[in-house]
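One chain of protein is taken out of this complex; the other chains stay put.
Labels run A, B and C following the written order; every chain starts at residue 1.
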Amino acid sequence: MSGTSLDALNAMTAADFVAALGAIYEHSPWVAEAVVARRPFASLAALHEAMSDTVRAAGDARQRALLVAHPDLAGKAARAGTLTADSKLEQGSAGLDRLNDDEFDTIHRLNGAYAVKFGFPFIVCVRRHGKDSIFRQLERRLGNDPAQEFATALDEVVRIGALRLDAHVRAPDKLPVQGRLSTHVLDTQAGRPAQGVAFELHELSAHGEGRLVARGATNADGRTDTPPIAGRPVPIATYELRFAIGAYFKARGVALADPPFLDIVPLRFAIAEPEGHYHVPLVATPWSFSTYRGS
Amino acid sequence: MSGTSLDALNAMTAADFVAALGAIYEHSPWVAEAVVARRPFASLAALHEAMSDTVRAAGDARQRALLVAHPDLAGKAARAGTLTADSKLEQGSAGLDRLNDDEFDTIHRLNGAYAVKFGFPFIVCVRRHGKDSIFRQLERRLGNDPAQEFATALDEVVRIGALRLDAHVRAPDKLPVQGRLSTHVLDTQAGRPAQGVAFELHELSAHGEGRLVARGATNADGRTDTPPIAGRPVPIATYELRFAIGAYFKARGVALADPPFLDIVPLRFAIAEPEGHYHVPLVATPWSFSTYRGS
Amino acid sequence: MSGTSLDALNAMTAADFVAALGAIYEHSPWVAEAVVARRPFASLAALHEAMSDTVRAAGDARQRALLVAHPDLAGKAARAGTLTADSKLEQGSAGLDRLNDDEFDTIHRLNGAYAVKFGFPFIVCVRRHGKDSIFRQLERRLGNDPAQEFATALDEVVRIGALRLDAHVRAPDKLPVQGRLSTHVLDTQAGRPAQGVAFELHELSAHGEGRLVARGATNADGRTDTPPIAGRPVPIATYELRFAIGAYFKARGVALADPPFLDIVPLRFAIAEPEGHYHVPLVATPWSFSTYRGS
Partner (left out) sequence: MSGTSLDALNAMTAADFVAALGAIYEHSPWVAEAVVARRPFASLAALHEAMSDTVRAAGDARQRALLVAHPDLAGKAARAGTLTADSKLEQGSAGLDRLNDDEFDTIHRLNGAYAVKFGFPFIVCVRRHGKDSIFRQLERRLGNDPAQEFATALDEVVRIGALRLDAHVRAPDKLPVQGRLSTHVLDTQAGRPAQGVAFELHELSAHGEGRLVARGATNADGRTDTPPIAGRPVPIATYELRFAIGAYFKARGVALADPPFLDIVPLRFAIAEPEGHYHVPLVATPWSFSTYRGS
């Protein structure tokens, strides 16, 4: 299904169209079927709007069936290997395939409480959240009243649909589902971009170990050849960018204290808008540094 | 022995003087005996100079005996509880009384190699070093040649002596053995000192867990009522000062992202001069921060 | 009159007391007379309160007479040399004795309009204002209604009285009439206070030339031996602190561009609270600098 063009979708048979987009909404090809006749779509945005409007207008029974069609997060389907291809990738993106026992027990317990209270599984657009944020969402949403939570769950289903469309359909336009996290290292001792600074980006977790998201070294412009996170939502999470600034200055022949005052410099920050553009620069000397949310 | 005044030391009998200062140099009351007749001492610095000159002029045999009189770091004496009172406090200050098994095995092996090579135990002024730095010193000094290392060990003995004198003798002057680590939090969103910011100071370790050195909250001037480290050497180590800046801004009613861009801000830095004055401020808004080595 | 102690004021004859404090309120010894019998005063604050309460309770006629007793700012009395000693010093402090022709014409015109509207001369506690601020005050207050302005003028009279008391009476307590402007230069290329940085403090003016308020060089701690402004109100004005940071780095042997990227660094800021404590540091390398309102 990956990489079908919008033009091809507009031109293919109805059956092929439904085959191509039937999985955008989990186990619910009726959404694709409902929009076949509205072709051609002038843009990916128009296609997404048609499909999401179909979901939002479907009435309580079909909507509830759509919600129920979703698997538990980190649940039996994940362990049994019976997730849809999209769900498997999505759950893996947030590290839900690598929970420790405590985390697994917690999510199992919360999922159970959620299902009892609302009658459908907890659904969240996991690509927009780090692991801790998913737990936090689950805890918060358990406190919602049923009508509120039904609406929230549908919103998440539409968000999942938008990301799946964006991943699977090639079109001149893009859906506004991608964020970016970039960085830049300035050496204000020498008044130039800092080239060759090794860095790592870690997603932190309050419950256990964090995980390495990206690593690399700055280029001649003090930037990274590709942003540490781009072309996808930046998951809501706490991060640390860690820069090996001591090794950089040492390699440049700068006389440093032993041990150097600054060696690995961590910048800790959190992302709240997965579709936002976050620029987190490091402006450093061997004795000082600063950062800010840039653009 | 604690808290004897310099005046009292100048006035007491020779026997009492030796009893008072006999432990300044480990199991070596002959150092105190040698300076009894030079009383009165005009200052603590003069007393220290007289005692350390005695050590440095004592000749190879007595010096070697002085070195041999020292206990192994984290060695049998520590486990058997037979350390001198000063040694016990000193070894505890660096966390050598809380080594994990790997660390204990490593130091035991290195101590052994050191003793075989040099004929005396590894001596270091532990109050000037964090745990990692002690391991690093031991590894480095194992590479010295015997003459070099003999001199280095004596230097450390004299440093230990200076700190013991500084701790046990009250005098108008102070020996230059104390450093200071202070901090200050400025809120540049409001243009005022940040009051009530909770902070922790951790000593980090590459080999295992770090340890909490100090904690507290900033006062009305954005400072701490007492510096996180003062009145003693600042151990050579890597530290993190962690500031709960998110909670501070939230308490002031500032609208923040959810989660806030900055919540706990860690400042990671290393100390290289235990007798230095290190000022590590945090200048912050909800969206930016900077630090530098101040004074 | 300068430097009389509070004790002496409490002990002297009524006539001497009135002679000593008769000029605290311009040409109005009746204020001092009214408080003679309330002696002894426990503090300077109590004395100030007694005198200012007398003014505030004096009734419209005496209050109006007190206002009328004040000279025009930069007016005929100033040119004729008939100002009271205090008024002369005060007007000189704000540079009102060095107005250019345009400024003189403007203030003469505004003073005239003010007197016509309110029936008393424009009174402002000039030690709390730079030259531009005095013009701004005059323009703003011309827009007040008579009752409002009568109250404002009395407030200024009391402020003048407080500063005169603070200057002329020695007492264990101080009135809260003094602010402070301090600075500090940190060299974050070398990680130490910047010693020997020449600086100038200028009060800027939108209407003409500014004037030099203070100059000097930083000491070993990167600070100034005395704050550029202390022991008096910091006049409401726009200032520039200018630091010769290029010469400093050159003297330290740092290789610089030709011309250096940073040579004279101006920090421009304004003071709004004359009794506040303003700390305006410069944190600099040859290629970067920052400042903030510190404390």
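Keep in mind that, in the parts below, contacts are C-beta pairs under 8 Å (C-beta built on N, C-alpha and C of every residue); 3 or more make two chains touch, one makes a residue touch a chain.
Since this is a predicted model, take the numbers as computed values, not measurements.
Asks: Of A:Arg79, A:Arg192 or A:His207, which sits in contact with the chain we cannot see?
Replies: Only one of A:Arg79, A:Arg192 or A:His207 touches the chain omitted from view, namely A:Arg192.
Asks: Tell me which of C:Asp86, C:Asp155, C:Glu200 or C:Asp263 is the one touching the absent chain.
Replies: The missing chain is touched by C:Asp263.
Asks: Name every residue on chain B in touch with the hidden partner chain.
Replies: On the chain B side, contact with the omitted chain comes from 188-191, 257, 261, 283, 285-288, 290.
Asks: Quickly run down the residues of chain C that touch the omitted chain.
Replies: Residue positions of chain C that touch the missing chain: 133, 236, 238, 257-266, 268-270, 272-273, 283, 287-293.
Asks: State which residues belonging to chain A touch the missing partner chain.
Replies: 186, 188, 191-193, 221-222, 283, 290, 292-295
What we mean here is this: only the chains that are shown with their structure count from here on.
Asks: Taking shared residue numbers divided by all residue numbers at the interface, is the value for chain B and chain C over half (same) or under half (different)?
Replies: Mostly the same residues.
Asks: From the C-alpha centre of chain B to that of chain C, how far is it in Å?
Replies: Whole-Å distance between the two chain centres: 48.
Asks: Quick check on chain A: which residues sit in contact with 2+ other chains?
Replies: 257, 261, 283, 287-288, 290
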